[in-house]
Each structure stands twice: as structure tokens, then as C-alpha cells.
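Sharing a structure, written as C-alpha cells. Questions coming.
The complex is shown incomplete by one protein chain, all other protein chains being positioned as in the whole.
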Amino acid sequence: MALLEVRDLRTAFPSKGGMTPVVDGVSFDLERGKVLALVGESGSGKSMTALSTLRLVPKPGRVTSGSVKLDGEELLSLPVTEMRRIRGGRIGMIFQEPMTCLNPVVRVGAQVAEAILLHESMSKADARSRARELFVEVGIPDPEERLDAYPHHLSGGLKQRVMIAMALSTRPEILIADEPTTALDVTVQAQILDLLRDLQQKRNAAILLITHDLGIVNELADRVAVMYAGRLVEMADRVSLLSDPLHPYTQGLLRSIPALSAPGEPLPEIPGVVPSPDQWPVGCRFSTRCPKRFEPCADQFPAESNPGVGRRVWCHAVAESAGEGAS
Amino acid sequence: MGAYVLRRLGYGVGVVLGVLFLLFLLFFTITAPEDIARKALGDKAPPEAIQTWLENHEYDRPLWPWQDWDENLLFDHYRKMLTFDFGVSDADDSPIIDRIKAGMGPSLSLTVPLLVLGLLISIPLSLLVAFFRETYIDRMGVFLCVLAMSVSTLLYIIGAQFLIGKVLRWYPISGFDASLAMLPRFLALPVLVGLISGVGGDVRFYRTVFLEESNRDFVRTARAKGAGEARIMVFHVLRNAMIPILTRVVLAIPFLFMGALLLEAFFGIPGLGSMTVDAIQSNDFSTMRTMVYIGSLLFVFGQVATDISYGLVDPRVSVE
Partner (left out) sequence: MSWLEPHILSNLVTLGLLVGLVFAARVVRAQRLWREAAVELWHRRRFAILVVGVYLLIGLADSISWTGGVPEDAVGVLPNAPLSILDRAFLDSREASYSAPFADVEFYGGDALRHPGGHPLGTDILGRDVFYLSLKGARVALLIGGLTSLIAIPLALLFGVCAGYFGGRFDDFVFFLISTMASMPSLLLLIALIMVMGRSTFSVCIALAVTGWVGFCRLTRAETLKLRELDYIQAARALGVSEAKIIFRHILPNLAHLIVITFVLMFSGLVLSEAVLSWLGIGVDGSWGQMIDGARDELSRQPIVWWNIAAAGSALFGLILAVNSVGDAVRDVLDPRTARES
């Protein structure tokens, strides 16, 4: 049994015509101690998927159906008080913008201590020394002074380290990292990634990494899931996906990485734009931009096919060439 | 910090000088001293009476410095106002400063309880409404606030006087007795009316502040840490909301002295507010002038105090 099992998760927001789905039937497993990267463009629903597992979908949106099981325990039907124990306790989360994610009028040491005290009872002094140890662990220099600093005194990278310390302070089994380095400078990005990798290995934590950056995927991920317009399109282990992508969308993504293309040549791009939820085609959502589209694509959403060990693809073209035929 | 305070005070002084100039324009150029005399003595007063009146009130000088450097109204105006030499009322020749001293006490006895009680009532109410945002409690709360805000203060006063004073006869309709025992009886109704007429706007304002802070990213972080909604409201949201709330409160402090004009006049409380109302009704320009000046002084003082309090309360504000 995987540590986190997500089955057919659907999240939607109310709109004029009813409910508009943003996560539309996503299923995946997160194994203990492994890093799963959830990749997609903005608007693909990857952040919402992560928030949905913790039931943190901002109102007025909500999870409409599906199942999220942590170690076999269904999270979506837990009473709120129990859910709060999971949040921050067994599943920690760090966000994209460290600038705004910390309370500006509370010292960072106190914010980390709050995370600890919400889940374990100990004296304030003990919580503070635990916070200091965490600061050391995440590589914050001068930890004792920094405990009393306010967020605006810290650089972006330091703030993100504080966020990581806060999230890991309760030794959670899972860390959800939503674009942890997107708002940071490139050099700082590398440091944070190293830190995450170290911590992951040391604590054997499972990480659900949300990102749009395939470079980060290459650095950290064990398995990769690609999302497009609210659904998964491909999922495989990192090496297979990056060296032999099967879904046309994944192929397009990889082709458009500047580092991988030939200098002097125009940068390949995927023509068109991601459709918004009210423009989703009936069949495969990528069909409007897919170079490999053929008959069934616009009308029928492709079923999951498994063209290899641990590989999942949702594509008529792939299914056909693998001999499985359109259903 | 010291330099910051000095700079703010310096700008405040500049503003006060500017206010005095505008007052001068308003009270001396748009209305000439002769007109004021005529209003005080009546239109049919003979020129000699007007001249005597002008001399007595020291208005018998040219307006501008370039007309007569030693004796002109502009310099007089500045000199007197800055030294708090307010002179006498244009209407009844009584010394203005004495009336101000007498009026401060009653005004404060009305406005201080009003401010304190107002805060004690509005902030918890707004927290409650913001806590239940998007539910029917919130919607009902907002609707009630808009309703309460839309009623003119006049109607509140008249209604309260009528209902409670006349029909129910719980409290005297008006009057004032400074003795400690009688004070609450006479203040009960005006304070009550002041609270009711103000609570709508206050709760709406605070609710907006609380909601804005509730939507910030650090609230989402706190939720992800496992904090409960109540804790989030009180520990995270309220702390951040204190800054705009404090602004409003500190800005209101100077007006404690000015008194609530309408409440004082209607309920017969002899404070600075009713003094101002008397000045209006008797065309007493010098008292009016003084009151606007004092009001501005207090306002500027309030703004400087607010800026300074920012530096103390908000760690992001560096007062280098």
C-alpha cells in the first residue's frame, strides 16, 4: 500500500453555469520515501491537486469527489479537527512565495515554534530550541539571532529555508512542495534544491513536488506525473519519462527546453494555448494542439494504457501503436 | 527614531501654518471685517458704531503685510493663533479661551466613553462577522451595517429622544450635571445614540480589514500548519489588522476634545461642540475661526501620532 493514494480526485469552483472543474479525475500513488513530481503549465490544476489532498482548497471551491488515503485512512471524510492534526503534523506543505507566506508581524522563530506547538505539547523554551536546531539543519546561519528576526529582515532564500524548517518541524511523513523555488534567484534555487534533496534522503520523507520546471524534475524526482487541463496525461519514472516521453504533450514540453535544443535554430513550441475549463473539448483535452491527433481524439477521452512497467499514458495514439486499440 | 519624529513634527508645523493661511483667506478676505461688524451690530448700525466695534476687536487694520508691515491683520492672525491668544467672541465679547477651558471637560466626558465603548463593541462584532464570512451571519451582519449607516444621525437622535426620553422615560432628554453621581444619567442617552449611529460604519470598516487580512498567504500557511480557524483569526489576522485599526483610533483621539457636535447640541451638553454650534447660529466668526484652528491642530497632532505609532507597532516600518 502506498503512503498516499489519490483516486479519481475532482475539485471544482462554482461558476455561472454550475461547477467548473479544475481537477478532473486525478489518480496517483506516492510511495514512502520517494519524490513524485507533478508537472504542468499554470492552469493545469497541479497546485489545486496538492491543496485538495490537504483540503485547503480556497473557498468557494471544494473537492467534489474522489478519495485521498493516507496510509489507508481516508482524508476527505475526516472531521476537521482530525484533519488539522494531519496538516502540519503528518503532511507538511511549503508554498511558492516565501515573501508573503510568513506572517509579517510575528518573529520567524515564533512561527516555527507555533508549528511545533500545534502538534506536540512542550514548553515554549523547548519549542524554541527545537526551532533553533531546525534552523541549523536547514542551513540558516546565525540561528540564534535569526530566531528573533522578522520575515522582512530575511532574504528570499532564507525565508524559504524558514518555511522548510517550519514544515519539517513535526517530522511529517509527506512534504508537499508547491513550486518551492519559482520565486527565487537561480543560484538560490540550486541551494534550496540541494537542501530538499538532503533532507529527503536523511529523513526518508516522501515529497510531492509541484513544478513546471523540468530541470528541477530532473534533479529531485523519482517519478513524474504530467498534468494537462485538470487531468493526468502521462506518468512514469523519471529516467523513462525524460529520455522516452510517450505523450505528445510531454514530448512537446521536453522539446521546448532551451538547453536541449540546437543553438541558432528557432525554439520549438507547442502551438496554441491551454484551454480554460469552459473551453475543454469533449475528448482528449490536448487534441486541439496535438500533432498526432486523429479520429477518436476529439470525441473520446483516452483510457489509461500501460505501455511499460510503471508507465501510465492517456493517449489514443500511444494506445494504438502499443496495439491496445481505441476502446 | 528621534529624527523621524522631528521630521514628522516639522511637516506638521508646516501644515498648521498652511491651515492658518487658508483660514485667513476664508475669514478675512472672503468676508471683510466690516461685514462681520455689520452681522454683529445689525445692518442699520451707523458707521461710527462699526468703526468702534472694529477698533475694539482689533480689526481696524489693513489686511496684508505689504500694506503696513507693523500693523496688519495677517501677522496679527498668525501671532495670535500661534500664541493661543484667541481674543473675544464676535458675538458676545466673551473671552474665547475661557469658554474653551470650560467646554473641554464636558466634551471629553462624552467622547471618551463613546470611543472606548465603541471599540469594545465594534471590534468583537466585526471579528465575529469576519469569522463567519460567506455564511448568512456575515450577510445579515453586512446588511444590518448598511442599514444602520444609512440612517441620518439626526433621525437617530430624534428617535432616541422621543422613544427613550418621552415614551419610556428612562433617561432625561437633555441637560447636563457635572457631579459624578448625575453624570451617567445625562450621558447615557447621548452615548447610546452615538454608539448606535456609529457601530454600523465601524463594523463595516473593521470587517473589511479583517477579511483582507484573512485572504493573505500567511493565513493559508497557518492553516497548512494545522491551526484552527479561531486561532487564525485572533493570533494571525487580528495582529495584522491592528495597524489599520490603530490608525483609525489614533486619528480619532484629537476629536475627543472637539466633542460630537450634534450630540452635544441636541442633548444640551455644554462642551466644545455646542460652543461651535452656538457660534454658527450667532455668526460668531472669531469663535468659528478658533474652533477650526484647534480642530486642525488636533488633527495634525493625531496624524503625527499615528505615523509614530506605526513605527512602534509595525516591525516593517523602519524609522531611519
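We call the chains A and B, going by the order they appear; numbering starts again at 1 in every chain.
In this text, a contact is a pair of C-beta atoms (placed from the backbone, for glycine too) under 8 Å apart; a residue touches a chain by one contact, two chains touch by 3 or more.
Remember, it's a predicted structure, so these values are computed and weren't measured experimentally.
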{"item": "Displayed chains contacted by the hidden chain, counting the whole assembly", "value": "B"}
{"item": "Hidden partner chain, touching residue among B:A102, B:V116, B:I137 or B:L155", "value": "B:L155"}
{"item": "Option from B:S126, B:T221 or B:S296 whose C-beta touches the chain left out", "value": "B:S296"}
{"item": "Contact residue for the chain not shown (choose from B:V116, B:V146, B:A230 or B:L312)", "value": "B:V146"}
{"item": "Positions on chain B contacted by the hidden chain, ascending", "value": "11, 14-16, 18-19, 22, 26-27, 30-31, 142, 146-147, 149-155, 158, 162, 166, 215, 255, 258, 261-262, 276-277, 280-281, 283, 285, 288-289, 291-292, 295-296, 299-300, 303"}
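The working rule: only the chains that are shown with their structure count from here on.
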{"item": "CA centroid of chain A to CA centroid of chain B, Å", "value": "53"}
{"item": "Sites on chain B touched by chain A in the complex", "value": "134, 216-218, 220-228, 236, 239-240, 243, 314-316"}
{"item": "Partner chain B, residues of chain A touching it in the complex", "value": "54, 56, 58-60, 81, 84-89, 92-93, 95, 97, 100-106, 114-115, 118-119, 150, 152, 163, 166-167"}
